[in-house]
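A single protein chain has been omitted from the complex, and every remaining protein chain is retained in its original position.
Chain lettering (A, B and C) follows the sequence in which the chains are written, and residue indices restart at 1 in each chain.
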Amino acid sequence: MSLILENIDRLVGGETYINDVSLELQPGSFNALLGRTLSGKTSLMRLMAGLDAPTRGRVWMNGEDVTGRSVRKRNVSMVYQQFINYPNLSVYDNIASPLRLARVKRREIDRRVREIAEMLHIAPFLDRLPLELSGGQQQRTAMGRALVKDADIILFDEPLVNLDYKLREEFRDELRAVFAERNCIAVYATTEPAEALALGGNSAVLHEGRLVQYGRTEEVYHRPRTILSAEMFSEPPINIIDGCVSGTEVTFDSGWHFPLDDDLRALPAGEYRFGVRASHISLTPQAGDDIEMRMSVDLAEISGSETFLHVHNERVHLTVHLAGVHEFCVDAPVTLYVPTHKVYVFDREGAVVHIPSHLGGI
Amino acid sequence: MAEIALKSLAHSYLDAPGSPQDYAIREMDHVWHQGGAYALLGPSGCGKSTLLNIISGLLEPTRGDVLFDGERVNALPPEARNIAQVFQFPVIYDTMTVYDNLAFPLRNVKTPAARVHERVMEVAEVLELTPQLKRKAKNLTADEKQKVSMGRGLVRDDVSAILFDEPLTVIDPQLKWKLRRKLKEIHQRFEITMVYVTHDQLEASTFADKIAVMYEGQVVQFGTPRELFETPNHTFVGYFIGSPGMNFLEITLRDDRVRVGDSALEVEEGMRRAIEAAPSANVKLGIRPEFIEVHEAPVAGGIEASVEHIQDLGTYAIVDLRLGDTSLKARVEEDQSPPTGRAYLRFPAARLGLYVDEYRVEIDHDESP
Amino acid sequence: MTKVRNNHAWWLILPMLLLVAFSAIIPLMTVVNYSVQDVFDANTRFFTGTEWFREMLNDPALQAAVLRQFAFSLTVLAIEVPLGIGIALLMPKKGWQASAVLILVTMPLLIPWNVVGSIWQIFTRGDIGLMGWSLRELGYGYNITASPVDAWATIILMDVWHWTPLIALLCYSGLRSIPDAYYQAARIDRASQWSVFRYIQLPKLTNVLVIGVLLRFMHSFMIYAEPFVLTGGGPGSSTTFLSQSLTTMAIGQQDLGPSAAFSLIYFLIILLVSWVFYTAIMNMQKDKPDGGV
Partner (left out) sequence: MGESEMTDSTSNSPAADARRRRQARPVTRQWRKRALMATYIVFVLLPVYWLLNMSFQSNTEILGGLTLWPEDFTLEHYAKIFTDANWYMGYVNSITYVAMNMAISIVVALPAAYAFSRYQFIGDKHLFFWLLTNLMAPPAVFLLPYFQLYYTVGLFDTHVAVALAHCLFNIPLAVWILEGFMSGVPKEIDETAFIDGYSFPRFFVRIFVPMISSGIGVTLFFLFMFSWVELLLASTLTATNAQPIASVMTQTKGASGIDWGTLAAAGALTILPGIVVVYFVRNHIAKGFALGRT
């Protein structure tokens, strides 16, 4: 089962939702759609499901043109970010409904519903109504209904957004395990790069209705093709500093010079944008070629086991991602070290011209 | 300005509570000091909203006392307590302008107009609402509305504390950190006691100097974010704080050796004695994924585990490990290549916690194992 | 919610459309047809153009009825709206009292309109009615068949009794939709009862009040059965409202042409007033551009 989108456009009332997207999803693959709110993730999924039809372009499933085929005649399933279940049916009947409609034998239905319920830890609640369950359990019910039929494509539209972070962690681990043994195409929309990374597989980065990059998730993360891709696919976003290369030196803004690293010597003179991942900046020097920067703290956001430090000086704002808990006062001075050998370089148009050598270079 | 103390406080929504399960808040003592920035953190249903409502005066506790600066206020309604509260969804007076919204609490107590103007302008300045003052509050964005509802608390100079009930729920993710910074700034400038209720560890740790973690109607730990991370007092705190949470290993003592399943684990002498002395069979060792040393080859004192899965999170990886029947997670940094197949783990003594009946037991560290 | 563009939806509308067309469009066409003709019998009719309309618009009796109708509608609105809001504020929010009060308040709405007339006829008669008798005992020469003032007051009182519940229930449902947090915030801000009403409750009621006032206006403008039973339109024609004039003309006198023209004028007045009112309210709610933006 493969899914091919061919030069898809979708316009609604003069507004472009999807702009010339071509994408080929392989059988058995797990694909994350990554992008901010309104980047076109939901629109794209609705096109894949057949809930909407593209304005231009074709959709192929298994070599068959299904562009105009209605959702009822495609074998897909979908999980939404709201917890969507049939409120008047029990959890059991909710999960069983796609099978009943497909006229599966009663005994077979029973076996499969119980198997799925067991897997999703909702077996004790089969007789209850969805609204009597907690949010997490409601979403498990919705997932059960999506998984119980052997759909060719399963679409997840930010299914964990409305759950709290501990539940999200658990769901991610479980989802990965569930899909490891399936041969369907899974598509998972999310705004969080960390979620895409945790789930593995492939990632497609979307921005303003366009496909920015598609590839293996680690590949997209480590080797962004454009500055947009790098920005979308990092949380906190990658730090971008504009600079000018001349000879063996780089100048940031006005009169802030640094000698170029060995790797970067090959760059022709000109203006560039330098990208530093938040997690590569540290509080202690890691290597001899680190750039030392004196900054002032805006805010230290602490997430239990990690610290996101927002800092600035008169020229730039930076975000630093530190492991462990570090407490800082607002406006406290801090010295940071930026490793030059981990820097990405983009040209003025945003195309990548240098990838750190430990990631294989360009 | 006030210190808020809770004395042997308990609350039940039932008329005749019997067992401890009937209580939304189990008996507790707690003090919020004047001028502190506090958070009340816990999963949904842990009783944190009940506690908040008791402090603000919307609920009267079943037992115990709520003391403001030593004065018992149990029966006082919210308006008599001089408490301000910011709700989950912005509560603003739609038909009024931003200015009138901010002036409202002062006008209600017949503050002279000049004084009202002075306070409103000052607070608007701090909240960066000055350009919006003439607008109808209805047309503001969610974050501006939330600032207005915060502002209504700040204009009063008699406010003893501001309570926040998940105030950033409806705020756009990109704007959240700016509002968090604003909150911190406001706290430093006005030196008002602030209590921030949330289920999100990021919100709590970012805002608060000290966090009270609630679990099943009780505060299980009250400490700084660093304390919660490094020395969680209760297994729930270990699990709840950090992503992923703390690993817990059920251990037994056999042939004088500490064992996890069948594997023997080398521990400090002090730890071994403490385990021996444990009054219960429910004994666990806790260690954070960040502190587990993962080696590809056998090392001295290392314990062998199988590698189940590796999650590459970009600049670090989370390795799922299996040690007998126990699953563990360990964090491996980018510079280190993650192991495949088998791994050898070491648990640094200083990072290993002992939990008996779910609570942490302090042990004396000896020189080195 | 974004709606899907789908013209097949017409199939879902169709049964409803046919039925409403049958009971609205065909009769309306008949009315229009009559209004421009002079009908003697089934075979003899003349086209009259706008003659009937001119005649009706110049008829002093009808002009008086229109004025009377407006006076009545505005009076009952002026009483029922504030009273309804007040009652909604008083109604208990929970417990068995809430259900009981709800049922009692709703009751007048579910009584057939002519029975409402009968109830008030029985209640206000000087000989056997509690109210009429009491007023006379108190020394007031109450008589709705002789005094236009008494008749008017009684009809208005009856309408208040009959229809205030509608406003009250609309407002009650509006009030119930206000989240508790608003009241809590107001208490914390030490707002007075009046401020709570003025700045929290009233703004939330505007939507339902628009519906309420529209419905009330429409219904009061169509009032027929209650005054017909209670006063028969009298004394004289002091309580004869438009519906009654029209019915007398159409059924009683069989003046098809004039009554059809009158019908259309009548309908148009209601549409026009409703539309003006609705647009005015909607424009009021729209935010005026202010300096801050």
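By our rule, contacts are C-beta pairs under 8 Å (C-beta built on N, C-alpha and C of every residue); 3 or more make two chains touch, one makes a residue touch a chain.
Here the structure is a predicted model, which is why all the values come from computation and not from measurement.
Colleague: Using the touch definition up top, pick the residue from C:Val76, C:Ile155 or C:Leu170 that touches the left-out chain.
Modeller: C:Leu170
Colleague: Decide which residue listed in A:Trp60, A:Tyr86 or A:Tyr337 touches the omitted chain of the complex.
Modeller: Considering the complete complex, A:Tyr86 is the one touching the chain left out.
Colleague: Would you mind spotting which of C:Ser195, C:Ser238 or C:Ser274 touches the chain that isn't drawn?
Modeller: Answer from the full complex: C:Ser274 touches the omitted chain.
Colleague: For subunit A, which residues lie in contact with the unshown chain of the complex?
Modeller: The missing chain touches subunit A at positions 49, 51, 70-72, 76-78, 80, 82, 84, 86-89, 97-98, 101-102, 142, 145, 149.
Colleague: If the hidden chain were put back, which residues of subunit C would touch it?
Modeller: 1, 3-10, 12-13, 15-17, 19-20, 22-24, 26-28, 30-31, 34, 86-87, 90-92, 99, 101-115, 118-120, 122-123, 127-131, 133, 161, 165, 169-170, 172-174, 176-177, 193, 204, 207-208, 211, 218, 221-222, 224-225, 229, 242-243, 246-247, 250-251, 256, 259-260, 263-264, 266-267, 270-271, 274
One rule holds in what follows: only the chains that are shown with their structure count from here on.
Colleague: Is the chain-to-chain touch network here best called a line, a ring, a star, complete, or other?
Modeller: line
Colleague: Distance from the CA centroid of subunit A to that of subunit B, rounded to the nearest Å?
Modeller: Between these chains, centre-to-centre, one finds 27 Å.
Colleague: At what distance in angstrom does the C-alpha mean of subunit C lie from that of subunit A?
Modeller: Spacing between the chain centres: roughly 57 Å.
Colleague: Two or more other chains in contact with one residue: find those residues in subunit A.
Modeller: Touching at least two other chains: none.
Colleague: Under the stated contact criterion, what part of subunit B meets subunit C in this complex?
Modeller: Interface residues on subunit B, with respect to subunit C: 56, 58, 77-79, 83-85, 87-89, 91, 93-96, 98, 104-105, 108-109, 131-136, 138-139, 149, 152-153.
Colleague: What residues of subunit B sit close enough to touch subunit A in their complex?
Modeller: Touching subunit A: residues 43-44, 173, 177, 180-181, 184-185, 188, 199-202, 205-206, 224-226, 228-230, 239-245, 288, 290, 309, 311-316, 318, 320, 331, 333-334 of subunit B.
Colleague: Subunit B touches which residues of subunit A in the complex?
Modeller: 134, 164-166, 169, 173, 176, 191, 193-194, 197-198, 200, 217-218, 221-222, 234, 277, 279-280, 298-306, 308, 310, 321, 323-325, 327, 330
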